[in-house]
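Below is one structure. I have some questions about it.
The complex appears here without one of its protein chains, the remainder shown in place.
Letters A and B mark the chains in the order given here, with residues in each chain numbered from 1 onward.
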Amino acid sequence: MTAINKIQNSSTLTKLKSLKRKKVFGIVLNRTVVYIILIVLALITLIPLLWAISASFTPLDKVFKYTYPFTLKAFIPQEFTWEAYRNLFDAGMGNAIKNSLILAFSSVFFGGIISAMAGFAFGSFDFPGKNAIFAMVVFTFMIPTDIIAIPSYMLVRRLGWLNSYAGLIIPSLAHGMAIFLFTQFFKGFPKELLEAARVDGASWLRIFISIVLPNSRPVILSAALLLFVGQWGAFFWPLLVAPTPEMQVVQMAVATAQGEYRTLWNELMAGALIAAIIPILIILPFQRYYIEGISGTGLKG
Amino acid sequence: MNKRLYWLVASLVALSLLLSACGQPDDAPVADEPAAADVAVEEPVAEEVVAEEPATEEPVAAAPAEEDVVTIKWLTLSNWPIEGSGFLEEFYKEYPNIQVEMEATTINQLYEAIQVRVGGGASDPDVFLVNGPMTASYAYRGLLMPLDDVFTEEEKANYYPACLEIGTYDEQFVSAPIHNSTQNLYYNADLFAAAGITPPAQDERWTWEQVTEAAKQLTVDEDGDGTPDVWGFNFEQIELFYQLQPLPLSIECCQSISDDGLHVEGIINGDNWVEAFTWYGNLFNEWGVAPKGAVSTVELFMAGKMAMFLGGPWNVNTLAGAEDLGFDYGISLHPYFEGGVVVTPTSGWHLGINANTEKAEAAKTFVHWFTTENGGKAWYSHVRSALSGQISVNEWIGSAEEYSQAPWNYIQVAIGELDSNPIIRPPVVGYLEYSQLIETAFADIRNGADPKEALDLIALRIESELAKYAP
Partner (left out) sequence: MKIKREHFAPYMLLFPAIALLLLFRVYPMISTIIESFYTNNLTANAREFVGIANFQRILDDPIFWISLKVTFVFNLINIPIQTILALAVAVILNMRVRGISLFRSIVMIPIAVSPVVSATLWKTMMDYNAGVINGLLAIVGVPRQEFFLVKEQALWSIVIVTAWKGIPYMMIFFLAGLQEIPISLLEAAAIDGANRWQSFMKITLPLLRRVFAFVLVTDTILNLILFAPIWLITRGGPQLSTDLIMYETYRRGLVYGDLGAASAMLIVVILIVAIVLGLEFLVLRSNVD
């Protein structure tokens, strides 16, 4: 059976699912089937991660011992060891994590402020040129980053920002999705509050800091999550702009655990997990905000 | 809509156009592609160094506190054990006024640094490693300072002809050879004995057909799980152009690219190439005498799981220096195809001077010392074991006390093989594209792709990339 058959079988699965779905839509019926499907989905999601966890705590020569032929022992490290993690940190993973954290938090802070300000302007004000500028923002958002990577790289190089935090963060500070989020949010922000404060003589800066921001917690959280995850997962841009070992970001550290002739599988999995665990830990408790962040833009926009 | 709006939009657009118009020509950034072009000619990281003289224990000579001291930057590889080996100290003994600051990186970063920094006109690094066949590409772009005035005719004659050729572009000598290399057939004598096959003698040259025949008998699946536990044969650098170019050229020599360096159609997918790589693909697929996937041939050999392999001269030291190998092994000559010609791979790392360096004198002194006898001897005493780009240095290596007995004296077999019709890799402008792309075809063939189809497609691909160099 080839992989193609495997795909076909899963589309059969889909038809099966949709049959059940049609029958049970909106109302709880065939509960067992639903649970079966849910469990299958959960397994598909979790198996790569669970195995990676097990592999990361296994010595290198035993990583694939129980995968082929497969036994459940593959999921439980038979010889528990920290060596993969130790080697990773010896090789500079700690530094990469540090870099990525600094970058991510900076993105959140600066990117958040900039996007909030822009969203505030779009959402709460009317001013000449607003539609044109907003259209430009939309347009730039549609340009995928990869497409403009080369000229952006040259620009950053000319600015002397290669291998620096500046080069890594500044180009992506104006984040289209975050701006949308804030725009949508501020459209519904009570103007009376703002007018009142204005009448009292407060400057817009004051108003922004003391009235707007404190009342925008949900959207700030959503935007923060988006920005954090976006920056944390960036790899192509850092690859271009900051490839030196000192400036490595965590995604690069993962990708380079692969040598020309030997892949250090356990270290590769350990690195992957380290890179994955932090956004997972951040998103899971706040998932509602993250979901609202991603979906809020497209649905109400 | 009103006038103000249009003004606003227009000025925004104009601003952007203005910014882009200010653009100066920029060099293409070179991205990091972890699959390095076939530079892995060199020895594995952990290798035994046979010290010719006791390693110099003196601390680094204190640099004289005069303004006369010039410091040059040398861009080199991080997995070479140069730091603390005593090599540079030998240089300082002769030239105390020159200090060498090493910038050691990985292979890919080396390429990128050369392309971006030297290519971008920077004066730093002053001296850098050049992968032999890349000389043409660098020279074409004006990155290398000519070295004709640095070496005497005698010194140039001391280089192996192939090395000299690969370091020359447009009749100028531009990169000086440090290393030379060849490949020999190593075999596990015990496995041969157990299978009742007579291995090749040290001065006997088997044909690939003979190798295949033996390999089939030597590939053994002991536990019957469908995967061999002992493999018959493999290459050390399994999919690399350096290692595999001799195969088609042994059937029919000696074309790997058109004379103008721009075309491969009809050449790399010609009959001899298809035939050679059909044989190559069969090793891993139809005959199953060589393993697929990511494997280390030498590691398998040393574990007694590989009956024969084709590998570089550094293996003499690796094997001789290994403790409790557990089996007898032997060395023989590079095979060839029956009815064809003997062809061996050759050359290695060179040293080049940045054309824009501001320390030309010091750089030239360093490069000259490094790649002539004194430097060669120092290099092979402190850092590497085999083999030099200089004929006299190899003679000196082979005559050392340590190399006088078996299995160390296998080094003589390797040194001898340096002269067996070495064919250089094509020193063309588009060497990077050529070698990287053709290696993907080799990998695909190894994984079971039809050789003719794979070679046809890659010829198309390479032609497409080389087209940009057409005048």
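The definition used in the following text is that a residue touches a chain if its C-beta (ideal position, glycine included) is under 8 Å from a C-beta of that chain, and two chains touch if they have at least 3 such contacts.
Since we're looking at a predicted model, the values are computed, not measured.
Asks: Can you work out which residue in A:Ile76, A:Leu101 or A:Ile114 touches the chain that's missing from view?
Replies: Checking the options A:Ile76, A:Leu101 or A:Ile114, the one contacting the hidden chain is A:Ile114.
Asks: Which of B:Gln202, B:Asn374 or B:Asn447 sits in contact with the chain that's absent?
Replies: Selected residue, touching the omitted chain: B:Asn447.
Asks: Residue-wise, where is chain B in contact with the chain that is not depicted?
Replies: 12, 15-17, 19-20, 23, 25, 27-31, 33, 35, 115, 119, 121, 140-142, 292-293, 429, 432-433, 436, 440-441, 443-444, 447-449, 453-454, 457, 460-461, 464-465, 467-469
Asks: Please output the residues of chain A touching the missing chain, sorted low to high.
Replies: 1-4, 7, 11, 14, 17-18, 21-28, 31, 34-35, 37-38, 41-42, 44-49, 51-52, 55, 64, 67-70, 74, 114-115, 117-118, 120-122, 124-127, 130, 133, 136-137, 140, 142-144, 146-152, 154-155, 170-174, 179, 191, 194-195, 204, 208, 229, 232-233, 235-236, 240, 251, 254-255, 265, 268-269, 271-272, 275-276, 279-280, 282-284, 287, 290-292, 294-295, 298-299
Criterion: only the chains that are shown with their structure count from here on.
Asks: Using mean C-alpha positions as chain centres, tell me how far chain A is from chain B in Å, no decimals.
Replies: Chain centres of chain A and chain B, defined by C-alpha means, are spaced 40 Å apart.
Asks: Inside the complex, what are the residues of chain A that reach chain B?
Replies: So the residues of chain A touching chain B come out as 128-129, 131-133, 136, 150, 153-154, 157-158, 239-240, 243-244, 255-256, 258, 260-263.
Asks: Report the residues of chain B in contact with chain A in the complex, numbered from low to high.
Replies: Checking each residue of chain B against chain A gives 2, 4-5, 8-9, 12, 23-24, 26, 28-29, 31-32, 34-36, 40, 107, 109, 112, 294, 296.
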